[in-house]
Structure formats: C-alpha cells, structure tokens
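Please read the structure below before turning to the comments.
With one protein chain held back, the other chains of the complex are shown just where they sit.
Chain nomenclature is as follows: A, B and C, assigned in order of appearance, with residue numbering initiated at 1 for each chain independently.
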Amino acid sequence: MSFQNPVFIPGPTNIPECLRKACDMPTIDHRSPLFGQILHPAREGVRKVLKSTSAEVFIFPSSGTGGWETALSNTLSAGDTVLAARNGMFSHRWIDMCQRHGLDVQIVETPWGEGLPADRYEEILSADKGHKIKAVLATHNETATGVKSDIAAVRRALDAAGHPALLFVDGVSSIASMDFRMDEWGVDVAVTGSQKGFMLSAGLAIVGFSPKAMEATKTAQLPRTFFDVHDMAKGYANNAYPYTPAVGLMNGLNESCKMLLTEGLENVFARHHRIAEGVRAAVGAWGLELCAASPEVYSDTVSAIRTPEGFNATDIVTHAAEKYGVAFGVGLGEVAGKVFRIGHLGSLTDVMTLSGIATAEMCMVDLGLDIQLGSGVAAAQDYYRGNGASAQQDAA
Amino acid sequence: MSFQNPVFIPGPTNIPECLRKACDMPTIDHRSPLFGQILHPAREGVRKVLKSTSAEVFIFPSSGTGGWETALSNTLSAGDTVLAARNGMFSHRWIDMCQRHGLDVQIVETPWGEGLPADRYEEILSADKGHKIKAVLATHNETATGVKSDIAAVRRALDAAGHPALLFVDGVSSIASMDFRMDEWGVDVAVTGSQKGFMLSAGLAIVGFSPKAMEATKTAQLPRTFFDVHDMAKGYANNAYPYTPAVGLMNGLNESCKMLLTEGLENVFARHHRIAEGVRAAVGAWGLELCAASPEVYSDTVSAIRTPEGFNATDIVTHAAEKYGVAFGVGLGEVAGKVFRIGHLGSLTDVMTLSGIATAEMCMVDLGLDIQLGSGVAAAQDYYRGNGASAQQDAA
Amino acid sequence: MSFQNPVFIPGPTNIPECLRKACDMPTIDHRSPLFGQILHPAREGVRKVLKSTSAEVFIFPSSGTGGWETALSNTLSAGDTVLAARNGMFSHRWIDMCQRHGLDVQIVETPWGEGLPADRYEEILSADKGHKIKAVLATHNETATGVKSDIAAVRRALDAAGHPALLFVDGVSSIASMDFRMDEWGVDVAVTGSQKGFMLSAGLAIVGFSPKAMEATKTAQLPRTFFDVHDMAKGYANNAYPYTPAVGLMNGLNESCKMLLTEGLENVFARHHRIAEGVRAAVGAWGLELCAASPEVYSDTVSAIRTPEGFNATDIVTHAAEKYGVAFGVGLGEVAGKVFRIGHLGSLTDVMTLSGIATAEMCMVDLGLDIQLGSGVAAAQDYYRGNGASAQQDAA
Partner (left out) sequence: MSFQNPVFIPGPTNIPECLRKACDMPTIDHRSPLFGQILHPAREGVRKVLKSTSAEVFIFPSSGTGGWETALSNTLSAGDTVLAARNGMFSHRWIDMCQRHGLDVQIVETPWGEGLPADRYEEILSADKGHKIKAVLATHNETATGVKSDIAAVRRALDAAGHPALLFVDGVSSIASMDFRMDEWGVDVAVTGSQKGFMLSAGLAIVGFSPKAMEATKTAQLPRTFFDVHDMAKGYANNAYPYTPAVGLMNGLNESCKMLLTEGLENVFARHHRIAEGVRAAVGAWGLELCAASPEVYSDTVSAIRTPEGFNATDIVTHAAEKYGVAFGVGLGEVAGKVFRIGHLGSLTDVMTLSGIATAEMCMVDLGLDIQLGSGVAAAQDYYRGNGASAQQDAA
C-alpha cells in the first residue's frame, strides 16, 4: 500500500503527524484517573469548537451516522413528526434513518445543489399550530453536493414561527472546518465525527446536546442503550464510560482540539476558505461549474465539480486512483456520474492542494476533456500567492 | 503518562508492537479497492477464529456493547421473550439492554461465581411449548467473576428441549483467547470486540451471524440503522461500508487474525491456559480463593480473586496504580470490594505475568494482608518452568 | 513543527511510511541471533543494490562523510598520492579530507557543472609510470551541481593507462537512485549513506569494498578504529558489531533493500529518470537553465537551476520555506546564490513533484522573476501524462 500522495476525499482527511502519534497509544486503564485527564479536556475542547458554553458533549466509539442515531433515539418517540429537507445524499440518509426508527418525516424536496429552504421551513412550522413537529433536521454542509446551508436562517424560521421544535444539525463535514455556532444558532443537537475537521481516523461520533435537548431525553421513548446519553453522562461523572472507550482516538481528539484552538477557530475557518477559493479558481479556469448553485452556498470543505454532459465524472476518480495514486470523491445518488468531488478539509496546505488540482487536470486531459494543462493550477497559484498563504498556516 | 509496565486489566490488553503499527495508518480512500483488501481478509480471518464456515461476519465501529445491540435489534421485535441467566455484571448489563429495548427477559438468577445453569435452561425451554422464547442469551466468559460457561451444554439444552430459539453468545472476553466453536455449538450470534483476544484498542464490535440468525433479520422489528446488518452486507458487497469505517483498526484486525491463525488457535488457547494456570498457582500459594466456584469454570482470560472478609479488595487496585503504576481490575456489582481481578489475556508472556503477580503481592503486603512476598511468584515460576514456556510462545 | 508538505532537498528524502515503521523499533539485544537476521540480509541487500557479487559491505553508524573516511583510512597511508577532480562542493570536501589525513592529492580542477574529466585522468595516470598514485577518487553524482559523471569512463582511463590504483566512488546521491555497477565498473570502494536512495534518515555510512580494496587494508597505515573494516568484519562473523549498532536504522535498511529489489533496480532508476525529466521540462518552460552543462551529465536525483544574473537564488529557498513551508536546496560554494536545487530522489511521486514545481513557480513570481504561473507545471504534467506515470510506480 502506498501512502505518498495526499488524499482529496471529503473525509477522512489527511492526518497530521502529531495526531497520528496521539492516537497511537499503548493501553491504559480506562477506569483509572488517567483516562479522566483525556476525557474531560477532550469534551471541553469539543464544546469550545462548537462555540457553546452549555452543551453536554458526548463521544461514542461510532461514526457520524451513530451521531444521527444518538440525536433521534435520545429525544424522540416512535410516531413523532420531524421536518427535513432532502438536498443531497446525506440529508437523504438521515431521513431514511428517521423512517426506519418509526418517525414521520415531513420532507421538503430541494434541488441538489441548493441549500436548505429556510423559508419553506418557516411556512411549514407556522402552519403546524399543534406543534406536531418535534424536531427540525438540518444538514449544515451537504458533503455530496458541496453545499453549505444557512443554519442561522433555520433558527430564524423556527423563531418566526414561534415553534418549539428541537433543531438538530448534521455538522459532520462542517464542524471544526467552517463556522459553527451552537449557542448563537440555538442548535439543540450538533452531530459530527472524528474524521473530518478534527483530522483523525473515523471511529468517533461526537455530539453536543443543548439543555433543551437534554430535557427532551426524559420523555423520549425510542429504544437505546449503546447510544444512551444518560448512561454516558453517568460514566463521565466517574471519569469513565458505560463500556470500553476508544482511548487512543479520544486522546487524539483532545490533541486535535488543542491544535484547532491554538490556531484559533477563525484562522482555521479562514484557512479552509482560502484553500477552497483556490480550488474554485481552478474550476473556473477549467471552464467548469460547481454543483453548488451559487456562491453563498459554496462549501469550504468539499467542491463537487460538474463535468460536461455525456462524460462520466466517476471516470476521473477511477483514473486518478489507478494512474496517479490520488483519491478524489465520486458523485453520489442523483449526481452520480455528473460530478466528481475534491475534498479540501482538514490537514492540507496550499502546496498539497496544488498537487490535487494538477492531478485532476491531468486526468481530465487524459480522458479527453478540453482542459488546458496548468490552467487550473495557475489560477489557484495566483490566488494563493496573493492571499496570505504561509508556512505557519499549517499548524496541522 | 507512563507506559512502562504491562496492564493487567481484563481488556483492553497489551497491544503487540506489530498491531500498533498496523492500526497507525495514514488515510486511504475507504471507497477504493484498497479497502476491500483489508475488509474481506479481516472478515474471513474472524470467521476462522470463530470456527465457522457459514457465519456472516460484521464489524462495526463500536464496542462489544454495540455488538450486543446488533444481535438483539437485527433479530427480535419489541415484546419478544428471551431467556438469560444473570451471574455477573456483564450478563446483567445485557439483560438490562434487552429490557430497555422492550424485550421480555426470563431471568435465571445464578450465583456470581457459577457458570450458566444449562439444566435450568433445559427445564425452561422444555416448558415453553409455545416457543415464546425467541432467543437464549449466554455469556461465555463472565469478565466480572472470571467464570467460563459451557456453551456446548446450552446448545444441548436447546436441542434436548427441541426448542427453535436463537442462541446468542457474548464471547467478548473469550473469543480469540479461549476455545469457541460457533458452528459446532450452533451459536446464532457471536459477539466480541477488538480489545480482548484480538489485542487491539477498543473501537470495533465484531459479530458473527449464522444463516438462521440472518433469516431472523427478515422479520425483526426493532428499529436499527447504525447496527443494521443488511446495510452492512450491502456495503461489503461493494468493498465498502454504509458509513465511514475505522480503517486502521480494521487493518489491525486483519493482522491480528493473521497472527492468531499463524500461531494456531489451539496454541493460542494453550498459551492463555498456561499463563492462567500460573496466576492460579500464585493465588493458591497466597492462600486465597478465586471467585469462580470450581475448576471447570475457571476462566483463562481473567481471574477474580477473593480477599479476606473485612478487607476492601478495591484498595489493592488503587494502591497498585498509585504506588507501582500497575493496573488491575476492580470487582464490579455484587462482588465490588470483595474481589480484585488480574486480566491475563492477549499479548502477555510468562515473564510479564510474573511482574503482575509480584506487584499484587507487594500491594497485599503493603495493605496488611498476611501474604508472603515471593510466594505467589515462586508458585507461578515453578509452573511456568515446567510447562513449556518458550520465547516463541509470544508470537504476539 | 509541520510535516505536511514533501521535502525537495537532495537528501534526506521523504521517508516511506513502511520504512519509518521499520526503523521505529523497540530495543532488541544486538548480541542475540535476532540481530543477525537483520544484519546479514541488510548487507546482502546492499550488495545487490551495488550490483556486486564480491564486495564486502560495511555499515557504520555514521554518515556519507564517515564512508569517505572509511575508504581512505582503511586502504592508504600518510603521504600516499591520490588523484581527484574538483567539480563541486562534495568532491571538494573529499579532497579536503584527504589532505587533512596527510595524503597528497593531485587535483584536477574542473568547471562546476561539468562531469569528471576521464581523459585528463587517463593522461595523468599514463604519466604516472611509478604508480605513485594509490587511489583515484570519483564523485558519481555531484549533489551541489546536479552533475552525474561517467564512472565507466574513469575505469576505462585506469585500464587504458594500465594503472593499478584503487578506484573510490562517492555514490552518496546516486546509489539506489541511478545506475551503479560496482563490479562491472571495477569500483574498489563504493560509498553511500542511508538518507538518499535508501530513503531513510541519516545515520548510516554504507560502504562496499572490493577484494582488491580488502587486500589494500593489510598495508594501510592511516590510524583507524571506529571505521576499521577488520573489526567490523570480525563482528559480522559473530552476528555482531565491534560496538553498539544502530539497530532500527539497520532494520530500515534491510526493508529498504527489499523494497528496491522488489520494485526492480531498473524500475527504480527509470522512475527517478521520469520524475527528473518532468522537473527538467519545467525548467525549460520557465526559460531557465541547469547548472549541469549538458544532457549527458544531467542528474536524475537533483537539479541545480541557474537563476538570472543579479538575482540571489538563495532567496527562493528562504522564501519557499517561510511562505510555503517547502524545502529546496541552496547553492553551495562556487554556485552559492547562483542556483537553487530541487531534490527529486527517493520516495516521490509525479504528483508530489508537481507540488514542488508549483511552489518554485510561485516563489519565483513572488520574487519578481519573469516566470509564468503554471508554465512549468504544465510542461511537467505533459511529460508525466505521456510517460507511464502510474500509481504503482510508488512502491515506496
């Protein structure tokens, strides 16, 4: 197996050297006080990354999908209604999970490439006089389409409608990379994982529960044990877990939070934005378009790039892997074959990104697209040169 | 944090150098064929360790507890009856999980220290003419008491009663360390984790489903998404997962299986037995007794050692950690304060074990117990000398 | 410290993941048979890389400079005459070492940028009727100028002159990256280090002695103990060293040889050539010239690139490090300030190389040179696309 080139999938990301070392830990007794010295700072670090002062943070040996299940099963009961928009593969899957857990999902179908329709949410919530809707689901960043949604607007919709529903946000591919404000936006459950902005391997579901969400757990009837937040909270109170924790990954998470907070969250976001802008400059130079419909929904963690009609975008991904040893993301669901994706989150520098852009160019030319070699690279170089790239950028 | 001394907790175990390196992997694309080269051999390796030819093996980023939930939620429906014995903390917790998922548990209370009462199972199953009991739960090795149960006898009980219930076995602290025969014993769901016999960090739930268990999934109504084995199977068919897998741990699992199978399962079991016998020789020399009631239930992975009346066994564990930097296990539940536990599974040599025995001795003397320094060590040395210890033993 | 971008210095090179793991070894007893299982295959592997069947390979915890000293001190005596050309910083330093060890060096001053003047060697050797010259020094690849010399021609010069002098070759930056034929070229001492073609950290001097060189050790009077090859040979005969060996690095060297031989030496050389050709295509597209005077002396491991008159080439190196976190090499000695160097040896892919080229471009533009962004990248992309780049290339 060769590990020379960076990966450009939208997570798991490249892992910083120091985080690999933090995770690669000999066994310690997870019931000893030592473990508390990892657990509590890690939870506190995550809370800061969520920009929350009041959230309870829970960390499960699981994945983002497990985080979704944690949100639902701890706060809702079978038959409850939830409101959700479907504008990409990941919002689709969360909706599917709701249905499989016996929830009644009011789905707002939304074109893939567009953000969440906060105005439609407001109409529906305003119409729900009986407050049948118990929770609103919002995917902050649709990893499948490279589309960022406006969570503050969703909060405003709830407030405008005077609706008490809980607000659940999937921040798997946004948190720790793009601005996320749990308290300010009134998010009740924030869901993420270890393998995106936190730059670790997959293996942790990370969730934040607001006090209101914690309150909702008292009446929620969906069955749960592994993902039960009360068991988890009881464990934490004793420096422990209700079962065996993934200690090394937790240690990595603790270090990751330190890295992010030392760099400064705003700097982290600005770095992601700068790197993304370079990629977008390249896309423009190639004469291609993003799946994301307009600049205000451009994601700073992943770009889904539309290829010309009649061309199978997935070929780029296969070819890049086979010929150049570079991993990009394929299109999923509705946009399968229509887009390929460049992940540009986590531990990445301008210089690494340029190698991804250069590879995409070679692949497109190899496969017969009318792209000029070096054109995207030049556009990105031009952007990076002028926008404060610095070696220090990469605290990672 | 100091990592010099081995740990003697009943899992996670000491991790072999080569498995740490196998887990500490740079990011690869988990949707690329590369991942299949890890996934499929890992599943095949686990199947061999389970001594099964027909089981479907599923591996979740989770823990043994998640494995329990996988067993229940994929095969049962709310209101179903299951039969279970409670003879320790872990069987207790699995029962609790059943109840929280709306199952009706027929509990056979069994003294802590004794094995599963297969005869009582047979009586109950024979009496269940209507086959209301859908599943029988069996904890192969009670980690809390150091008690091994006879799963073949449980199978015989089912057969004698002509009862079609599924047989679920918690093999978290037995599989890959003690003999386990999925096919021969007619086990329908076998549950384990990465952090015991597989000698890895915690973070994976590993389960095997028999064809009969797979059949049961078709009618099971308990809600499930994260732990759904059909989603998982569909993913595997495409070299992939329904969500992001814990690639490094999977790679470690693959290597772990190779190690175990190269050493030979029977050699692995013999090694665990030999090391355990040394510990038991020490316990005898100290004049103490095991929690396990009789030799046929002695566990080869963990020994729970009773301390004299009036003495708080937990003090040994605290003292060992504080004064000597060595981790033992405390007593849990009914036997809290009455026993301390020496874990002796996974990557361990006779020589390492002697250091654990020596530490326990020092602690007991420090805390005023009437134990002779060196006595347990001498008994264990005598056993190890004569029983084929060899440097090659430690393939790990 | 950030380690995200590849390095482009002419050694130490980027280290493959598997070699880092091979070097990162717990302590073993270096006097046990285990060590022999590392030592002997490592020596045998090196011998194959040298394309020799008869050489004695010695490995010292040292550096290439120590290898030079090993060559001299084991075969020569104070007052002996050696013949050497000075065409770069490294040939200069070896000459300096000769002088400091009391040798009389007949120096052929050669323009920096040109290869060794085999014809001048032949004249001098032919004129040395009394065979006062005991050894001829030849730097195979001048790392300072990116110039490769023709060692076969030096051998022909010796043969044409019928001269018995020993032939010492500094292959530090060629061996394991560019074709080297110890036996065919009649090399008597070949010198290299761990940190170039072998892709390891610095820390080992690696030398091969021909039978004729071994014979010369019997009469050599220069003082030596640490670098004494007889002590070393005596140690090897006992699976050991005359002092404590650098076991982890030796283990890495053993693995490195396996990697190189598995890939196939000719494939390794072709890979280096392809990557170098891409860099040279970029240099051409920039309108710049190499320090190396003509194509037949172009090095496949490092390119020294001349910058326009009046421009300080060292600024590129400083700027690249400070602004982009990328390491290039500065010019040394006579060409200080006149060239900057791109190292392109060891563990490197086309894709990584493109990021180095892109960085050099940005730096040159930042510093006011008239270079077009993307131009060098496009030239290299064009070359790589058409010349068999493949993901499998990077066995490393």
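Here are some notes:
In this text, a residue touches a chain if its C-beta (ideal position, glycine included) is under 8 Å from a C-beta of that chain, and two chains touch if they have at least 3 such contacts.
What you are looking at is a predicted structure, and each value in this text was computed from that prediction instead of being measured.
Looking at C:I124, C:L249 or C:A360, the residue that reaches the missing chain in the full complex is C:L249. Mapped onto subunit C, the footprint of the missing chain covers residues 1, 3, 7, 9, 11-15, 20, 23-32, 34, 37, 60-66, 68-69, 73, 78, 96-97, 100-102, 193, 195, 201-203, 222-228, 242-249, 321, 327, 329-330.
Along subunit A, the points of touch with the absent chain fall at residues 17, 21, 24, 26.
Touching the omitted chain from subunit B are residues 2-5, 14, 16-17, 321-326, 347-352, 354-355, 358-359, 361-362, 365-366, 372-375, 377-379, 381-382, 384-385, 389-396.
The rule we apply is simple: only the chains that are shown with their structure count from here on.
For the pair subunit B and subunit C, the distance between mean C-alpha positions equals 54 Å. As a whole-number value, the distance joining the C-alpha centres of subunit A and subunit C reads 46 Å.
Distance between subunit A and subunit B, defined via averaged C-alpha coordinates, is recorded as 34 Å. Residue numbers of subunit A whose C-beta contacts span two or more other chains: 3, 14, 321.
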